[in-house]
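The structure follows.
All protein chains of the complex are present and in place, except for one that has been dropped.
Labels run A and B following the written order; every chain starts at residue 1.
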Amino acid sequence: MAAHSVPLKIYYGVFLALCVLTFLTVWTAKHDYGLLNTPIALSIAGLKGALVILFFMHVKYSSKLTQLFAFAGFFWLALLLVFTLQDYWTRDMLNVYFFKPH
Amino acid sequence: MSDHAHSTTGLVHHFDDIEQQHEAGTLGMWAFLITEVLFFGGLFGAYAVYRSAYPEAFMRASSHLDVDLGGVNTIVLICSSLTMALSVYAAQKGSKRGIIMGLLGTMFFGAIFLGVKVIEYKDKWDHHLVPGDNFIFEGNPGGPEQLYFALYFAMTGVHAFHMIVGMVIICWMIKKAHRGDFTPGHHPLVENFGLYWHFVDIVWIFLFPLLYLIGAHSGSHT
Partner (left out) sequence: MSSTLHTPAQHASATKGAKERDTYLTADYGWKSWLFTVDHKRIAVLYLISIMVFFLIGGTFALLMRAELMTAKGDLFEAETYNKLFTMHGVVMIFFFLIPSIPAVLGNFLVPIMIGTKDLAFPKINLLSWYIYLVGGGATLYVAITGGLDTGWTFYAPYSSTYANTNVAAAAIAVFITGFSSILTGLNFIVTIHKMRAPGMTWFRMPLFLWAQYATSLIMILGTPVLAITVMLLALERTFHIGIFDPALGGDPVLFQHLFWFYSHPAVYIMILPGMGVISEIVACFSRKRMFGYHFIAFSSLAIAIFGFVVWGHHMFVSGQSAYAGFVFSFLTMLVAIPSAVKVFNWIATLYKGQVSLETPMLYALGFIGLFTIGGVTGLFLAVMGLDRHVHDTYFVVAHFHYVMVGGMVMAFMGGMHFWWSKMFGRKYPEAMGQFAAVVIFVGFNFTFFPQFILGYMGMPRRYHQYNDEFTALNVLSSAGATILGTGFLMTIVYFLWSLKWGQKAPQNQWDAKGLEWEKAQSPPPTFNFEDGERIVVTEDAYAYTYEESHTGSGHEVKK
């Protein structure tokens, strides 16, 4: 096995970044950005998740196959979300009502 | 029958060489993590549907969570991920002491996280915010607010369950590390458990804003 040991500096750096981003997400949450609230929160969470995956989980240094696997799970989750929401978010179209969300 | 003759290198008979064995183990772990993503994915899907259907109710309900406790727990879990990464680092460098210290640290932060979780659950229980027949939200039986709490308990509960399982495995690993089972060239358990623990951390990284922060700007009710 290629003992791709990541320099300690990187671990501590990622750790600090994660802490800073946590404070940032709490700080932004206390302000109201209207429609942007959720996208901001999710972007920060996505960035944090990416840091963990790339460095703590070594995906940045892993084989293409591992990278593909790491990607696949989230891709399929996206399929689940997109194809479920394309129903719920279009219930008002064409004036066909079966279930009203409000 | 199953004489899985462990040689000194830890090579199991049906693999050609240790590298193939390691790669198989890592790939298997990632395949398992894919199943975990989709396991939680069903809950995230339900969350997306109901949150988009009842945005105000979700904000109202969310403001009954304690952002500070959630924030502290997020930092605690990030700390546990760091100690886990350090444990893997120590395993690569062949430091038995380093592995055990890292695992103990992970255990410690994991325990704090679960302790805080218990306090939070207890608080919800006291305030009748546990979904079910006794659910009361701000004096009413509660409609979609109950959905929020159903998802809150399902998501954080499944997450906490993963941490408990992880901590049991840590105990076992500490024993193995103590025995000297992990060598610089062969410590797949530490590596793969690290992946698992980081994954559980990632789940929380998403749960925190989705559950705790959506009502934060409208002021806390607790």
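Descriptive notes on the structure:
Going forward, contacts are C-beta pairs under 8 Å (C-beta built on N, C-alpha and C of every residue); 3 or more make two chains touch, one makes a residue touch a chain.
Note that the coordinates shown come from a computational prediction; the quantities given were computed from them, not determined experimentally.
Listed residues B:Gly70, B:Gly102, B:Pro131 or B:Gly215: the one in touch with the omitted chain is B:Pro131. Those residues of chain A that touch the chain absent from the view are 65, 72-73, 76, 79-80, 83-84, 86-88, 90-91, 93-94, 96, 98-99.
Mapped onto chain B, contacts with the missing chain fall at residues 1-2, 4, 13-15, 20, 23-24, 27-28, 31-32, 34-36, 38-43, 45-46, 49-50, 53-54, 57, 131-133, 142-144, 146-147, 150-151, 153-154, 158.
Definition applied: only the chains that are shown with their structure count from here on.
The geometric centre of chain A is 16 Å away from that of chain B, both derived from CA atoms. Chain contact summary for the complex, chain A toward chain B: residues 1, 3, 5-6, 8, 11-12, 15, 18-19, 22-23, 25-26, 29-32, 37-38, 41-42, 44-45, 48-49, 52-53, 55-57, 62-63, 65-66, 69-70, 72-74, 76-77, 80-81, 84-85, 88-89, 101-102.
By the touch rule above, chain B contacts chain A in their complex via residues 18-19, 22-23, 26-27, 30-31, 33-38, 41-42, 44-45, 48-49, 52-54, 67, 71, 74-75, 78-79, 81-82, 84-86, 89, 92-93, 184-185, 194-195, 198-199, 201-202, 205-206, 208-210, 213-214, 216-218.
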